[in-house]
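Heads up, one of the protein chains got dropped from this complex, but the rest are sitting where they should.
Then we have chain A:
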Amino acid sequence: MSLQTPRVLPAHLHAFHPSSAGARSTHTVRLLGTVTGLRGDTATITCGGNGDVTLILKPDSHLQMGKLVEVVGKVTDLEGGQGLGIRVLGTMDWGNPAECDYKAYENVVDATHRFKSIFYDAE
């Protein structure tokens, strides 16, 4: 089986944390959000009305403020006990957030988890 990267919202991150589900084979997820903060090696994305997520960037990550990005990364603990974040494996720039119907993405996340059999293997 190749690597599966479930599409998620910030609220789902805990379910993909290495400690919370021992049996779960994948900790790698996909997130969609607008870049709202850039601080050198970390960044913040805002996922519609679903909250913010902190990203731990790779040296070759190119993020631009205000752009919509799709992030593939591993769920990890942030330094200093600041909760969960994403260690970035790859990003994809989708341009202007205004052109994306975020509601559609929320529905995609819902559908992919509700009708899992066509998207992801059961853990």
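Convention: a contact is a pair of C-beta atoms (placed from the backbone, for glycine too) under 8 Å apart; a residue touches a chain by one contact, two chains touch by 3 or more; residues count from 1.
Convention: contacts and distances are computed from a predicted model.
Per the UniProt record, the chain missing from the shown structure is "Replication protein A C-terminal domain-containing protein", taken from the list "Putative exosome complex component RRP41", "AP-1 complex subunit gamma", "Peptidase S24/S26A/S26B/S26C" or "Replication protein A C-terminal domain-containing protein".
Only one of the listed residues, A:Val35, A:Leu55 or A:Leu68, touches the absent chain: A:Leu68. One chain is missing from the display, and on chain A it is touched by residues 1-7, 30, 32, 68, 70, 90, 92, 94, 99-101, 104-105, 107-108, 111-112, 115, 117-121.
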